[in-house]
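Let me begin by presenting the structure, written as structure tokens, before commenting on it.
One protein chain is absent from this view; the other protein chains keep their places.
By written order: A and B. Residues from 1 in each chain.
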Amino acid sequence: MSTLPMKSGLLGIVLASLVATGAMSADTTIGVSFDKIEPFRVAQKKAIEDAAKAAGVKVDFANADKDAQRQASQVDTMVSNKDAAIVAIPWDIEAAVNLAVTSIAAGIPFVSMDQAPADLKAVTYHIGGDPCTDGKVAGEYFVKAAAGKPFKLLELQGGLANDNGIKRSKCLNNAFVGHDNIKVVAQVPTDWNPEKALAGTENAMQAHPDLNGIYAPWNDALQGIFPVLKAKNVLLPVGDPKHIIIVSIDGTPLGCKAVKDRLIDLEIATPVPEMAKRAIDAAVKAANKQTISPQTEYLPGIPYGPDNVAEMAPKIWGCQS
Amino acid sequence: MGYSAESLLSLRQIKKSFAGVPVLRDVSLSVGRGEVVALVGENGAGKSTLKNIMSGLLGPDSGEIQLGKKVLFRLRVEDVKSFGIGTIHQELSLFDTLSVAENVSIAELPTKRGAVDRANIRQTAKELLNDLLEADIDPDAIVEDLSLGERQMVEIAKAIRISHSLLILDEPTTCLSIQERKHLFAVVKKLRSRGYGILYISHFLDEIYELSDRIVVLRDGVVVGEERADLLPIKTLSKLMVGRDLDESPEQPADLVPNSPVILSVRELSDASLIREVSFDLRAGEILGLGGLMGAGRSEIAEALLGLRESEGRVTVAGHQFMNRSPKAAIGRGLVLVSEDRRRDQAFLIRSLGENLVASHVRRLAQRLTGRVSHAAEVSNGRQIVLEFGVEPGRLSNQMISLSGGNQQKAIVGRWLAHKPQICVLDEPTKGVDIGARQAIHALIRDRASKGTAFILISSDLPELMALSHRILVLHKGRVASTIPRERFDAADIVQVASTGRLH
Partner (left out) sequence: MISARVRALENARQQLGLMLIIAIVAIGFTLQTIRFADAENLRNILLQASATTIAAIGMTFVLAARGIDLSVGSIANLTIALAVALAGTPLPAELSTATDALVYPVVIVFGIVLGLVNGALVNLSGVSALIITLGTLTLYRGLALHLTKASLIPLTGAILSFARTEVLGIDLPIWSMGFATVLGWYVLARMPIGRLVLAVGGSPRSATETGIAVWRVRAFVFALSGFCAAVSGLISVGRVGVLNSDLGFGFEFTVITAVALGGTSLFGGRASVVGTVLGAMLLTVIQNGLNLIGADPYIYDVVRGGILLGAVSIDAFVRGQRPMAVQMSD
């Protein structure tokens, strides 16, 4: 065992980073608790690790795997470990409020990311996407594409009980006010599950074979949509007269590929690296007792389509791979 | 016969302890070809453990077992199967949701092209149940639809089906009618003559003497006596079992107080299926026996009185007509039922003895204690019942299921009598309990009756019925066939009326 060289190597890194970051030492650890692990979260995790590296801090990562209880015990552990700050993507938006309160009471800043807790004032800082703007942009696109003609739209819904799901739906529909030519023929709840998106699309197309558009408020829904369109021989590129207009949100590799393949018309990509950077920066700042202003920030998604994907790609995280 | 019989199964110096408590200490026992060996002893003597070792469910701690010519340390399921040992368990090892035919053959289902050969198992069930045991049970019926007596017949058929050398019967007659019992005895004798070895475990000494060639007496895990049945007087046997002289004085209920008031009056009680115009009066302090075969309507009358079964007719309790009957309303009027299948209906087996003792009592107690049940009250009440009715072991925290059958029964009878009911309906109160518990329960019934509680006693055990009752109503096919006062009690008469509906 060659522990000695390794130890001295580590020591070297520690010393070097101490010099580099000045006030912040490299043994500063920020606890990170994710609600679940899926491709989108994997990208966020990587972005957080990159941002932490840039800020010269370590992250202590935990996955609650869709369990509020588990997330609570993870946060408790981070508090008792005296992590410098906590960055969390809440699973249960109500329970997250309590987690923030207890953590802050123990003197540890609590930053929520992506998913907004029920009470935003409870957290030290929140950085999220802007689901309402994303929904609105999608809605406006459909309005423009319909160009005043009758337009039948299938709306797949993510979660009915979480912020992203609710606002992506509500603000889409708000954009249709005054445009009676747009008819949402079905709103299909899916619990963010691609299999349910598949069955829902299958069933909606059974009832409305003349569907004009589909709203897929998260990229994984595309996995459910494409097999159905293919089976019905309407999986056609943008521009084809029988093409069904699809707008999706997220900006994952799956979404980027669909845009590049000209299968979807518009994709609204969440600025993942930026979100992670702001979360980590705020956490580091708060750990150093600096004030953070504004306390809440929302980052609207970056819209892109088949025609501008080449020039937009550098800004879209899902187009990097 | 007897000692000289060729040995089928021999146990030698068997020892077995549970959690350090010795249950069997050095037991030797053998059953030979063509003999009936009776195993007797009070509850807790170790009979069940011995039975479980012989049927391959338990291994002994030490000792050896000779099976035919093989010497083994313990019997395994395969040994039991290949040697053909069948066991009738007191707690019935049946499967409620399967058919009679499937139950009988479940241990070895014959197949035809991969599927259960249903014609075959139906035929087997018919042969065993209908032909051999002369029981009228449809092989296609589902076991949960059968009465307890019928289930016991199925259990017997199931054991005989497995058995081709040795048959172990553990209290096989507790739910049987007189008629069914007769058939079973004939079958046991027939099997013996075919060379079967039979181990017969029972509390009924008359059965023991009728059937067995040899009697083995177990007490506290030790064989305290072994003798040919014809050489062992009943008095000696009883003494061996309990280790003390049993009270041999004939059991007599206290004389009825002359003109004691009629407390329950039943007029023309009928139901849709069985009971036909049953009328009787019950006086305070009276013990009224209900006799008859299984299915004559005895338990059904009890259920109709309590409102568990829809019925027509008039029921008057203490001068007030009792309409809209329900068990709860009945308790309110001082009418309680201690029903036949105590395990299923009455005891919460995994709860503690203490909780069981107060289960029905809690409400009354709670009301008295201004709505709150205090633990101390619960405990003291339970303790009182334990002392009064001699429940052993009387530690209130013991789980009910850990108590022996007799003590469970004492606890349950005690629980209901603690209500100080005016009228108590007892359905088979001493089924499957040992002599000591039986005597304790009898004494309790007589004592309570002398203090004014009226009893309706349902029992398939004729000596019990005759010993306790002031009067016996003999039922036949749902009707009262005869009412017999104590001075005219005669076992033969009662059996005749029960089986034919009249006295010739």
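By our rule, a contact is a pair of C-beta atoms (placed from the backbone, for glycine too) under 8 Å apart; a residue touches a chain by one contact, two chains touch by 3 or more.
Keep in mind that this is a model prediction, so the values were computed, not measured.
From the options B:Leu133, B:Leu146 or B:Ile160, the residue with contact to the chain not on display is B:Leu146.
Of the candidate positions A:Leu198, A:Ala216, A:Ile244 or A:Ile302, contact with the hidden chain is made by A:Leu198. Note on the undisplayed chain: of the listed residues B:Leu67, B:Leu92, B:Ile441 or B:Leu475, the one touching it is B:Leu92. Across the entire complex, the residue among A:Gln157, A:Asn212 or A:Thr270 in touch with the chain not shown is A:Gln157. Listed for chain B, the residues touching the missing chain in the whole complex are 55-57, 77, 80-81, 87, 89, 91-99, 102, 106-107, 109, 111, 114-116, 137-138, 140-142, 144-147, 149-150, 158, 162, 273-274, 294-295, 299-300, 303, 308-310. Chain A residues in contact with the hidden partner, per the touch definition given at the top, are 37-39, 41-42, 65-66, 157, 160, 184-189, 191-195, 198-200, 202-204, 206-207, 220, 223-224, 226-227, 252-254.
One rule holds in what follows: only the chains that are shown with their structure count from here on.
Centroids built from CA atoms put chain B at 69 Å from chain A.
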